[in-house]
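Complex shown without one protein chain; remaining protein chains in place.
Up next is chain A:
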Amino acid sequence: MSHSDQNLNLTLRVWRQDGPSDRGRFVDYKVNGISTHMSFLEMLDVLNEQLVAAGEEPVAFDHDCREGICGTCGVMINGQAHGPDNETTTCQLHMRRFKSGQTIVIEPWRANPFPVIKDLAVDRTAFDRIIESGGFVSVNTGQAQDGNCLPIPRQDQESSLDAAACIGCGACVAACKNASAMLFTSAKVSHLAQLPQGDPERSQRVVNMVAQMDEEGFGGCSNTYECEAACPAGVSVEHIARLNREYIKASFCSTAVPATKSK
């Protein structure tokens, strides 16, 4: 049996919380014979099958595509958002990264705007409201055109698409000591500000999105860049600097003011 084919025996220290109002606590579980080829979520599936067989409540955790593109999964694994690998979501993290006998601490994303729904699942609708406040283009830009019809410099295209790679998982908030959503918000601001379709609304967009981000109760950015290191999509803090530029420009050089809420 090669090293990578070994099976792992692990202790999982999992955050259990029955519902939003429950205080919650850590519970230790043993899982044995975990294949190193399993993903982290498959390992949690094994735990849950074990719990169901024993008549206990399975651990709630968010997941969907399980191929690293949807941004639904995400937990703190031994104090790191999405675990130890860079540019990797929890579903793409494999058990070969762990050693037999290890204790793994598994916690939900922690931030006031991300309240725990149950166990490891948190409510990330605060992100949806930030996008609703300006992360869009209001006009129909039609079908995809011939690439050369839109004269966009290549470096702008690339930078814009690098920002668009954000999958909205919330790891940036989870990893930030201030629970700041600046990387998430800046990814959308930067994505659209660099393209001609997003240009007409760039000032109003950034002003609205920052206002919504603040209203949700996320912290401010103190440039520790933990977000960038935790981001599974590799979104760079360059986009935070662009958001800062856009926001300062919009505030001082445009007529944009935050839209008043209708809720």
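As a convention for this text, a residue touches a chain if its C-beta (ideal position, glycine included) is under 8 Å from a C-beta of that chain, and two chains touch if they have at least 3 such contacts; residues count from 1.
We adopt the following convention: contacts and distances are computed from a predicted model.
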{"item": "Name of the absent chain as recorded in UniProt (options \"Glycolate oxidase\", \"Succinate dehydrogenase/Fumarate reductase transmembrane subunit\", \"Sugar ABC transporter ATP-binding protein\" or \"Branched-chain amino acid transport system permease protein\")", "value": "\"Succinate dehydrogenase/Fumarate reductase transmembrane subunit\""}
{"item": "Residue, one of A:70, A:105, A:131 or A:165, that touches the chain absent here", "value": "A:105"}
{"item": "Omitted-chain contact residue, chosen from A:10, A:81 or A:166", "value": "A:81"}
{"item": "Touch residues of chain A, complete complex, unshown partner", "value": "13, 26, 76, 78-81, 84, 86, 105, 107, 110-113, 175, 177-180, 207, 210-211, 213-214, 217-226, 228-230, 237-238, 240-245, 247-248, 251-252, 257-258"}
